[in-house]
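This part shows chain A:
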Amino acid sequence: MDILQIIIFTIIKILIIVTIILLSVSYLVYFERKISAWAQNRIGPNRVGWAGALQPFADVLKLLLKEDIVPEVANKPIHTLAPVIALFVAFTTYAVIPFGPNINIFGFSVPLVVADVNIGILYILALTSLGVYAITLAGWSSGSKYSLLGGIRSSAQMISYEISMGFSVGGVLLLAQSLRPVDIVQAQSGWMWNAILQPIGFITFLVSAFAETNRLPFDLPEAEPELVGGFHTEYSSMKFAAFFLAEYANMFIASALIVTLYLGGWQFPYLDHFGLSAGWFAAISVAAFAVKVAALLFFFIWVRWSIPRFRYDQLMSLGWKVMFPLSLINIVWVAVLIMVFKI
Partner candidate 1 sequence: MALKRREKDLTFLEKIYIPEIVKGLSLTLKNMFKPKFTMQYPEEKFIPPASYRGRPVLVMEENGVERCVACGLCSRVCPPLAIEVQAAETENEKERYPVKFEINMLRCIFCGLCEEVCPEEAIVMSKDYELAFTNRKDALYGKDKLLTPVMQLQDRIDFLRNYK
Partner candidate 2 sequence: MPKFVLDGKEIEFEQGQTIIQAAKKNGITIPHFCWHESLSVSGNCRVCLVEIEKMPKLSIACATLAADGMVVYSASDKALSARNAVMEFELINHPLDCPICDEAGECKLQDYAYSHGAGESRFNEEKTHKDKRVPLGPLVMFDGDRCISCSRCIRFCDEIAKEPQLTFVKRGDRVTIVTYPGKQLDNPYSMNVTDICPVGALTSRDFRFKARVWELSKTKSVCNGCSRGCNINLEVRNNKVLRLTPRQNDEVNSFWMCDHGRVNTYKFINDENRVDGPYLRRGGTLVRSGWDEAFAAASSELKSYSKNEIAFIGSPYATCEDNYALTKFASSIIGTKHIDFMRHVDQTFGDNLLRKDDITPNSLGAEIVGVVPGKGGLNLEGIIKGIKDGNIKALYLIEDDLVEGNHELQEVFAKLDLFITHSTNFNKTTELADFVFPASTYAEKNGTIVNFEGRLQRLRPAVATFDVDRALEGMSLSRWDKFGTKFDSWAEGNKHDVRSTWRIIVGLSGAMGHKLKYGVAEEVFWDIAKNVSSFSGLDYGKVGELGAKLKLELNTKTVTA
């Protein structure tokens, strides 16, 4: 494969993925509304299209037509930049997440990942940390006390939880002996899923992911009762939509990352023993990945409509006094796995 072909394939993959993310994110909003309705014995959106299937488009249209209001005292360039950063971070993270095995198209072996980078995990951690900037800058540039408090909360929260997140990932890296997402997926063949091997790490990572994506029960940066809307109090129209989109895209990324790191990625256990053709193998793998991600997304939404928000001090003490030690214990446990059980 020469460089031109690589570029063409990469661009095609990027286009496919961006389309998929955008579509699934909008339907994620739809399902969030549906699931919340079901949990509350309601029906949910059902007016636009069949069973409300066109609701996401109606929502987007509505947001597009809204007036874009920027506060008088806002720092306008940064106020505009913040939602762009949020979206940028959300989309670029997806570049390194593998969503299927290598496939053969027109005689080329194409890996089903946009960029098969050998430091992919570092890349993801780096980019998700960048996401804090979006929220902090949004909060600061709005020139509103609520926004500022939301931004400050979010930076404190994200920094705290990034530590336990990083340590949890450490366990995965130790087992896979690689920073490459594709390698990590391959290391979990069969039932050797990291979620089973290191359950503590899985839980700490899962909880940290909730905190990193600002989802309930950790959505303190936008806690409505106290902060009106937190960092996006002063946002409206498409800028608000960008934050909204980024939040759900982040959820999507977080789910995909959890699947990659802990739930065997695109692998269907023992699929290679069934003797399927390469095409079927690839299709089932991609489907397995999609199902796993969908299940996690459902879990994200389900948790949101079940568990109330933490108090801020509870959030911090959970992060530092519970999650951080637990992730350290997980590292020790992984070490034991490697040294004693020789995995």
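Selection rule, in plain terms: all candidates are chains of the complex that A comes from, given by their letters.
Definition applied: a residue touches a chain if its C-beta (ideal position, glycine included) is under 8 Å from a C-beta of that chain, and two chains touch if they have at least 3 such contacts; residues count from 1.
In this text the structure is predicted, and so the values were computed from the model without any measurement.
The candidate touching chain A in this complex, chosen from 1 or 2, is 1. Residue ranges of chain A in contact with candidate 1, taken from their complex: 35, 37-43, 203, 302-303, 305-307.
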